[in-house]
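A single protein chain has been omitted from the complex, and every remaining protein chain is retained in its original position.
Take a look at chain A:
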Amino acid sequence: METIKHMRVARATTSSRIAMTLGIVVLVALVAMPWWATSGNIRWAIELCCYIAIAQMWNLLAGYAGLVSVGQQAFIGVAGYMLFVLAQNFGVNPFVAVFLSLIAPAVLAVPTYLLLRRLDGPYFAIGTWVVAEAVRLATSNIDYVNAGAGMTLRVMTQYSQHEREVAFVILCAVLLLATIGGSYWLLRSRHGLALTAMRDNPVAAASQGVNVGRLRFCIFVAAAVGTGLAGAIYYMAQLRITPGAGFDPFWASMAIFIVMVGGIGSIEGAILGALIYFFADRLFGEFGSAYLIVLGLLTLVIALYARGGVWGLMQKLGDHPWFPVRRKLIVEERA
């Protein structure tokens, strides 16, 4: 009797189908927030979305492209400033200006990468920090943006609170789609294979024909734009930007914390980490410095004993990816 072997490639899993459905529900719920949630909850959602996006972009850089950056605040700050300049000084509709302001991080990312691309590992990290500090210093010397005194987004008062909230939740949905959805799409694509290979060993990947340099460049610029979008939305909600706030190195520490605790090199990890950070911040932020020390110790423990982070621990309980990027060959035997 002859056995017919039928082969197919499985990409979705039960857990991913559930996660995808839940993801769509969450996005719809997010966009519908002005009609069911309080203004305070919407504000929390905006901040949470920004944290998720910033962390996700850092995860893409550090977790996949092997580019550990501690200078992502440069892109948060320039996008925020660009938004304020366009909306406040040029009278552009602020919700349109959010997207126009993405030009700034993109334009900054190109020379930054070209300058730093030859640096490796920790040298690259320090290089990005230097760039971020240089941009901060430059900004605090430009009188056009009020130098060190910072700017206020007074134009927001011309919209009613409802209008602002509707626009904000739509922007947040776009932000999540672009950062999480974009990362997922990228990782499932042909480039995703190359990225995964690069994450595991860049030299081996290059020997297999992956153009490591070009891919890193594209990821660096994409991550800068994604981080910039989060920064523009964050400062539109905060209404006020100063060089010290916009280019605060704390942004980098936050992204590192979220990704390390959540689980580096996985989309799920960044989301989990952002949720942990966000709620820890709301619940224990009152304790001031003591709480920051606890966060630091937590990162340390995870770095030493559970390098896969919370997501890594969850994976040990069972392989239930939310965003599977693996391909599984299934061979079915039929009589």
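Note that a residue touches a chain if its C-beta (ideal position, glycine included) is under 8 Å from a C-beta of that chain, and two chains touch if they have at least 3 such contacts; residues count from 1.
Simple rule for what comes next: contacts and distances are computed from a predicted model.
The listed choices are "ATP synthase subunit b", "Leucine-binding protein domain-containing protein", "Conserved domain protein" or "Methylmalonyl-CoA mutase"; the UniProt protein name belonging to the chain that is not shown reads "Leucine-binding protein domain-containing protein". Residue-wise, the contact with the chain that is not shown comes from A:239, picked out of A:239, A:275, A:298 or A:314.
For the chain missing from the display, the contacting residue among A:39, A:189 or A:208 is A:39, taking the whole complex into account. Of the residues in chain A, those that touch the hidden partner chain are 38-44, 47, 88, 137, 140-141, 146-154, 156-157, 161, 237-240, 242, 244-245, 248, 250, 282-289.
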